[in-house]
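Apart from one protein chain that is not included, each protein chain of the complex appears where it belongs.
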């Protein structure tokens, strides 16, 4: 039997009852996500799942998803996971992240799943999995580790 | 209910039936681990758990575990997780890793848990949790994401 | 007087006399770069500079360059720097990278500058700066550290 992850035992409470609407607004406010075709699939406290259907104009030399599309999906999946825990009047910015591309982004869709592993007063840490769905079969494409910072929203 | 991690569904098969002895030899061949007091607690295929009891001479300004001890534990927990899947005659070196220190290393013991998330022909990707045990209570201290490379063992 | 960087003293020799054409072909083979509007500005052995003019459709909530555009520029600036040192018949893939977004991507243009700091047989390490040009003034927007792997080109 596998040793469970400590981080999977952590339960997060939203500090804003309207967190789903809040994330949706932040998502819709980023024109680049519409340009790429990213879809908001699921928001839970400390969790966000995004989908990105394949299109040739976001591909690389072999016709697979471009690394830039994979990294963008990782970044925003983690970012909106962090956003789901924000109090009213705060905003999230990405401080930094690191991503390992463990397999080509081959298939009809990418799925990004961001999970908060620590939610501090100012900094939030998230982990992200990006999966490639190829003929319906799910494969790990990338994994990422991210730092977010809460800042006061601009009026 | 929480969405399970894709990586938790992956099962690894050892390529060397003597993988436990192999990891133990590699562990014992690193004098720095004895200097710090690191203990090999558990080896499974693609998994390694190491313990590090507190000592004042590996502490920082507030008397907690030094960040160098935390990072070393993260690095070798992931490294030996990768080593457990090596075929005979191969060796592991760390290419790079990134670690987020999410809380001070406060307490009587650190626990490092390394998990392989992708085992390729040449490169292996691992994820690591470092927990601080404080009065018996477990807290997340650090999380890390690491790349290892298999090389032929020197004679 | 500032201490010079060790890595700035390293000089790289191209292993393929046609390295400029090689990088240009690789660049032109990635549809996502044309979609974003990335321009290949300069290639030297172990160095690549890319430009990305501002467009609203690659922006985020405040109208600045989206983090995904910044990270993509960082990734490919480092990638093509590595590509410039490849022997004939080889190909570059990104293993992983980490990027710190140190300031918003505000301005009329982003510049990505990738530099190889170590070129091994199989792995290449690069460092990247992304600068934001705002009313003609250059500001550091992101810095990144990247691992690339050489693989045999598919026929």
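As written, the chain order gives the labels A, B and C, with residue 1 at the start of each chain.
FYI, a contact is a pair of C-beta atoms (placed from the backbone, for glycine too) under 8 Å apart; a residue touches a chain by one contact, two chains touch by 3 or more.
Here the structure is a predicted model, which means the values were calculated and not measured.
Colleague: What residues on subunit B make contact with the chain left out of this view?
Modeller: 26, 29-36, 56-62, 66-69, 71-72, 75-76, 79, 93-101, 154
Colleague: Name, in rising order, the residues on subunit C that touch the hidden chain in the full complex.
Modeller: Residues 2-3, 5-8, 10, 42, 47, 49, 98, 100, 102-103, 113, 117-118, 120, 125, 127, 129, 131, 138, 140, 143-145, 147 of subunit C touch the chain absent from view.
Colleague: Need a quick check: the contact residues on subunit A for the chain that isn't drawn.
Modeller: Against the left-out chain, subunit A lists 95-96, 98, 122-123, 145, 147, 149.
Note that in this section only the chains that are shown with their structure count from here on.
Colleague: Applying the contact rule given earlier, which two chains have the most C-beta pairs between them?
Modeller: The largest set of C-beta contacts joins the chains A-C.
Colleague: What's the chain with its C-alpha centre farthest out from subunit B?
Modeller: Following the centroid criterion, the farthest chain would be C.
Colleague: For subunit B and subunit C, what's the span in angstrom between their mean Cα positions?
Modeller: From the centre of subunit B to the centre of subunit C is 32 Å.
Colleague: Indicate the whole-number Å distance between the mean C-alpha point of subunit A and the mean C-alpha point of subunit B.
Modeller: For subunit A versus subunit B, the centre distance works out to 26 Å.
Colleague: Can you tell me which residues of subunit C touch two or more of the remaining chains?
Modeller: 95-96, 98
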